[in-house]
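Every protein chain but one is kept in place in this view of the complex.
Labels run A, B and C following the written order; every chain starts at residue 1.
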Amino acid sequence: MKVTKTGDLAMLVLNHKQFLFQLEAEKDFQTHEGFIRHNDLIGIPWGSTVASHLGKSFLLIEPSLRDALLHIRRHSQIIFPKDIGYILLRLSIGPDKTVIEAGTGSGAFTTALAWAVGSEGKVISYDKRQDMQQLAKQNLAKLGLEDRVEFHLRDIGDGFIETGVDSLFLDVPNPEDYLSQSREALTNGGTFGAILPTMNQVTKLLYAMEKHGFGMINVCETLLRFYKTIPNRMRPLDRMVAHTGYLIFARPIYDGDPSTQENNADFASP
Amino acid sequence: MKVTKTGDLAMLVLNHKQFLFQLEAEKDFQTHEGFIRHNDLIGIPWGSTVASHLGKSFLLIEPSLRDALLHIRRHSQIIFPKDIGYILLRLSIGPDKTVIEAGTGSGAFTTALAWAVGSEGKVISYDKRQDMQQLAKQNLAKLGLEDRVEFHLRDIGDGFIETGVDSLFLDVPNPEDYLSQSREALTNGGTFGAILPTMNQVTKLLYAMEKHGFGMINVCETLLRFYKTIPNRMRPLDRMVAHTGYLIFARPIYDGDPSTQENNADFASP
Amino acid sequence: MKVTKTGDLAMLVLNHKQFLFQLEAEKDFQTHEGFIRHNDLIGIPWGSTVASHLGKSFLLIEPSLRDALLHIRRHSQIIFPKDIGYILLRLSIGPDKTVIEAGTGSGAFTTALAWAVGSEGKVISYDKRQDMQQLAKQNLAKLGLEDRVEFHLRDIGDGFIETGVDSLFLDVPNPEDYLSQSREALTNGGTFGAILPTMNQVTKLLYAMEKHGFGMINVCETLLRFYKTIPNRMRPLDRMVAHTGYLIFARPIYDGDPSTQENNADFASP
Partner (left out) sequence: MKVTKTGDLAMLVLNHKQFLFQLEAEKDFQTHEGFIRHNDLIGIPWGSTVASHLGKSFLLIEPSLRDALLHIRRHSQIIFPKDIGYILLRLSIGPDKTVIEAGTGSGAFTTALAWAVGSEGKVISYDKRQDMQQLAKQNLAKLGLEDRVEFHLRDIGDGFIETGVDSLFLDVPNPEDYLSQSREALTNGGTFGAILPTMNQVTKLLYAMEKHGFGMINVCETLLRFYKTIPNRMRPLDRMVAHTGYLIFARPIYDGDPSTQENNADFASP
C-alpha cells in the first residue's frame, strides 16, 4: 500500500473542490472548511479520508498528471491536457526521448514533457524571459521533475544550441520565423509541432513550411466534451471549451522532396 | 545523424500513401510504384529519399507512435490515437508505472501503454482469447516492446492476479461486472478508466460505480477535426470521425466517502 | 424607406448591449447610458442612430426573429434558435401550414411557429398550465402574432382535439406517452418531432416509436460555434453551448410497414 511522505505533491478533494499542494512537516492546510495539519497527512495511505477540525471529510489523493497541469501556477496561457495528450502522441514523446520546446511559458507543457520522457530522457526549454523560466522551474520542482529539464535563456532566432533532437515544439506567436533553426536542431525523421490560436497564424506557418521543406503536414484541433455523470440523466454539460488552439504537425524532410504531404483526406484515422 | 538498422520499424511515404514494415536484410519492398531492396534502406539516415526501380522517390521515415498505431494489424476495433493520448494523460501513465488492461484486443492500446511506461514500467494485459493475445504479441514485437508486457489468458471475472497497480483500464462491453475486481487490483489513489461505445453501457457503468465507491467520476468524449493544409484555402476537411467511444475516468476511494464526485461543471478545464 | 411606428417591436443597440421593447408614445427608454424618449424613436427610419441624453449613440433596428426569440420573457427553458431553424425545416413548417405543439412553455417555439406559418397558417398550442399560456400570449402579442395561435388548456393524455394536422411537435418530458394521440392528430405523411435533454429519454421514446408504427426515425443534435470577428485574429470564441437537446424526427406510417427506417447512415446529408 503506497503511503504519503514529506515532499509529495498531494491533492485533497472535498465535494467539487480540489486542493493541490506539497506535503511539508509542521505546515497547516487551511480552507474555509477547516484546517488539517500536514503531519496528519504524512505517512498514511493514498486514498485515505481525513477530517478537518470542522469535521469535513477530505479525500487525500495522489494527483494525476492532468490534476497537476490544471493546478499549475501560471502567468500566461498554458496548453491544456486535451491538447497535450494528443501532442505527446503525435510527436512520439516517450521514455528516453530528447525534445526541445520554445517558449517555456509557465511550464505546463514543460512539465508534461519532463514527465513523459522519464529519468533517462531530456527536455530542453528556450525562452527569452527569465521570470517565466523561474516560474516553470518552481512548477517542475513541485513534481520533482526539475532535473529532467535544461533551460536556455535565449532568442531562438539565434538558433538552437542542440542538434539531432528527436522532437521540437514551438509555442510562440510566429513559428514561421524559426523553421530553418528548427530543421537544424531536429534529427532526420524527427517530429515537429506547433500550436497557434488563430487561422491567420496557421496560414503564415503553412506558407513558410512549404518553403522550408517540411512534409507530412497536418493541421487539426481537438475538442473535449464532458457529460453529466447522473446515470438516469445522461447528457453533455451545458457548455464546453470551444477553442484552445490549432495544432500543426510535420516532419523535416531530408532532401526537400515535394512528394510527401500527409494524406489529410484520411478522415477515418482519428 | 540517426541511421536505420536491421529490425527497425520503418515507414516509406509516397504522396498520400504510407507503408510501414520492419527492415530485414535481403528482403524486398514491393508496391505498384516499383520495388526497393531492404538492403538499400538499411544503414542510411532516417529522413532519406530512396528511389524505387520505377524511379519513384519514397521518403524513409521513423514511424511515430501514432503512425505505428494506425498501421497495426487488427482483428477487432482498436482504440484510436485521439483517445489514447487523452487516456494516457488522465490515467497518469508514464515511465516506470504499472498498469493493467483488459481485454488485450488487437494490442493497439497495449502498444501505447508499453511504449509509455518505458523499460522500467510494466503492462499486464488480460484477455480470454488466445488468438487476440497472439496478434497483440506480434504487433508489440514489431516495435520491440514485447518484453514490457505480461499476458494473462484469464477471465477477469475471476479477479486480477496483481494488487497495488497504479492504473487499470477496461475495454470490455460490460465493465460494470468487474468493478470489485478492479478495486482489489488498484492501489489507493490509483486511476481507473474505461471506454464504451454506447450511452446505455455508460449508464450501467455509472450505476455500478456509485455502488462500488468509485469517486471523481468523469465522462467525456474527444473529437478530432482535421484541416486542409492549403494556406490560401484554410478550412476543415469535409468529413470527420464523429464517434469512437465515451471515456469514463474515476478513482477508487479508500473508505467510500460520498463527498468526492469530480466537478464536472468545470467546463473550463480542457 | 421603412419607418418606425407605435406598437412596433424595436431594438436599440449600444456596443455589445441590446435592448428590445415596444414603441409607445410618451414612454421613456432608460439605461445607465442615459434615456431616450420613445417619441424620438417613432416615425424615423429603421437603422437610424439616436443619441441618449448622455450623448451615447444607440442604433435603432428592427429585431430579427432570432433577436425576438433570445429576448423573450421566459419562466422555463426555451428552445433555442440553433434548434428552431432546423426543426422548422425538418417539420416542413412554412406558410399556410397547421401545426400542433405541446407544451406551450414560455412561448418561444410558439412564436417561431406563428411567425413561420404566416397569416393563413395556424398554430395550436397545448399546455396544462394556464400561467405559461398567459406568458406565451404576452410574448406573442409583442410581435403581433397572437391571432395565429389557438391555445388549449388540456392534458394531451386525453388526446388532441384536432385531426389531419400537417405537423406535431412535443416538448414534454415523456413524449413516449402521447404517441397514439399524436398519430390520431397527424395527417398521413405528416411530420412529427420532439426535443429531449437526456439520452435516457431518447431511448424510451425510440422504444415507443417502434411500437406505434413511426417510421423514418431520425435522431440528431445541432451545434453552433461562433467565431471572433477580428479579421486578422480569426478563431472561434473560447466557449460554446455544448448541449441544448436531442432532436427526434419521424413520420407516422399509414399501415405500420416496418420497411421505412430513415437512412441514418447517410452522414453526407446535412
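General observations
Here, a residue touches a chain if its C-beta (ideal position, glycine included) is under 8 Å from a C-beta of that chain, and two chains touch if they have at least 3 such contacts.
The shown structure was predicted, so the numbers you read here are calculated from the model rather than taken from an experiment.
Touch with the hidden chain on the side of subunit B covers residues 197-200, 225-226, 232-243.
If you put the missing chain back, the residues of subunit C touching it would be 1-2, 13-18, 45-49, 57, 59-62, 64-66, 70, 80-92, 94-96, 112, 115-121, 164, 187-191, 199, 202-204, 206-207, 210, 215-232, 234, 237-241, 244, 246, 251-255, 257, 259-270.
For subunit A, the residues in touch with the chain missing from this view are 199-200, 203, 239, 242, 267-268.
Convention: only the chains that are shown with their structure count from here on.
Ranked by distance of CA centroids from subunit A, the top chain is C. Rounded to whole angstrom units, the spacing between the C-alpha centres of subunit B and subunit C is 45.
Measuring from the averaged C-alpha position of subunit A to that of subunit B gives a distance of 19 Å.
Across the assembly, subunit A contributes residues 199, 225-226, 232, 234, 237-241 that each touch 2 or more other chains.
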